[in-house]
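A single protein chain has been omitted; all remaining protein chains appear in their positions.
Our next item is chain A:
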Amino acid sequence: MSQQQPVEVVTNKKRRWLVMAIVTVVAAGVISYFASPHPDGLERVAENHGFIDQAKTPSWTAWIPDYEVPGIKSPILKVGLAGVIGVAALFGVLYALTRPLARRREADNHGKGDHHPS
């Protein structure tokens, strides 16, 4: 049941993907500083019902705990830099992971590369 005839497909307009890229970097690099510091839904439930203290934070792998790059004074910079590092890490990891999985052809019917004699 692979979607035989999707009503809508992901756009190929480069401009829209460029806008997404800019939104992504600005969101992670700048707007992230203005995010709400309040506990999220699960933390709220855990606080209200007295099991928030069960949470443990293992720190041995976390280079950038709580989205703040250690050793930077400016609060907006340390959050923004953490965001940009995360964005770059995700782009890189997903690109490296999915690229070998993808088939080589560009599109099905455009037939530029295939050489049928007749």
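Keep this in mind: contacts are C-beta pairs under 8 Å (C-beta built on N, C-alpha and C of every residue); 3 or more make two chains touch, one makes a residue touch a chain; residues count from 1.
Definition applied: contacts and distances are computed from a predicted model.
From the set "TlpA family protein disulfide reductase", "Chemotaxis protein CheC", "Cobalt/nickel transport system permease protein" or "Xanthine dehydrogenase family protein subunit M", the protein name that UniProt assigns to the chain left out of the figure is "Cobalt/nickel transport system permease protein". Listed by residue number, the positions of chain A touching the unshown chain are 2-3, 5-12, 16-17, 19-21, 23-25, 27-28, 31-32, 35-42, 44-46, 48-49, 51, 54-59, 61-67, 82-83, 85-95, 97-99, 101-109.
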